[in-house]
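One protein chain omitted, others in place.
Take a look at chain A:
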Amino acid sequence: MRDSFVTTTSALLADDPRTALVLADISASVFAPAAHRHPERVLNVGIREQLMIGVAGGLALTGLRPIVHSYATFLVDRAYEQIKLDLGHQGVGAILVSVGASYDGSEMGRTHMSPGDVALFDTIGGWTVQVPGHRDEVPALLKAATPHDDPVYLRLSTQSNRLSYGGDTRLQVLRRGTPGGPLIVAVGPMLDPTLAAVAGLDVTVAYTHTPRPFDTTGLQALAGSEVILVEPYLAGTSSALVNGVLSHVPHRLLSLGVGHAEIRRYGTPQDHARWHGLDAAGLRASISAFLS
């Protein structure tokens, strides 16, 4: 996904003089050709994440469309107040593009993990949050984000589904169970493990790479009395939203995602998926227990 982001962004910088890229050393080497071609619109501020967002805010105030990129934990967690004030409170937007989603950086440890990034955007509100599940979903999302000035967070991951599912931001039904039966909403790269987990179960599985704004219309149309969320970030991030949409109907909600407790172990992302119950076997166990 990062390669796709680099290629697409380099092309956008060449095609659209309104775009600018702000980096804090991360990925600077792969953007070196773009920086050479557009030295005044590709800005590497060094390892200064607060400044990176502040600069993006200033660029946006002059009418440019900044794309800002780093590891999720540095881009979002560290610079949270800058996102809130230098963008949101100024009434300007930017396209923030992260890598290192949740436990992608598990072998580097907690310092490089950010499972709480989407929850942080929820505390500000107004952000479009996109979580592609495949590298081929990235270019269209990025291109669609550049012509306007709204705030967009694009969360890239090394976790990927086998197939790409296009640019539609609505819930896409990939597996249809009995109408009114259990609905499972899988976000981004959680789709494949979810589909594997529910083999043989009578459930509907819907996919989205755009959890904010959540497709509430699609949710209302598809949901029966049992809804299961499978999200690649903190468990429960979307539960208040889903409960709000379904407040007028009796329902039960199971929210699966990354656990809140720090595991304090290294290992691979696959290990962490297993420890958080987000591999196919773990999901199967949680979903079966909920529905039984």
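The definition used in the following text is that a contact is a pair of C-beta atoms (placed from the backbone, for glycine too) under 8 Å apart; a residue touches a chain by one contact, two chains touch by 3 or more; residues count from 1.
The definition used in the following text is that contacts and distances are computed from a predicted model.
Q: Match the chain absent from this complex view to the correct UniProt protein name in "Simple sugar transport system permease protein", "Glycolate oxidase", "Aspartyl/glutamyl-tRNA(Asn/Gln) amidotransferase subunit C" or "Transketolase".
A: Spelling it out: the chain absent from the display is recorded in UniProt as "Transketolase".
Q: Taking the full complex into account, find the residue in A:Ala14, A:Ala32 or A:Leu61 that is in contact with the omitted chain.
A: A:Leu61
Q: Of A:Arg41, A:His209 or A:Arg284, which sits in contact with the chain we cannot see?
A: The single option touching the absent chain is A:Arg41.
Q: Which listed residue (A:Ala11, A:Val30, A:Leu85 or A:Leu201) would be found touching the missing chain in the intact complex?
A: Of these options, the touching residue for the absent chain is A:Leu85.
Q: In the whole complex, what residues of chain A lie against the chain that is missing from view?
A: Counting only chain A, the missing chain is touched by 20, 40-41, 43, 45-46, 48, 50-51, 53-64, 66, 81-82, 85-86, 89-91.
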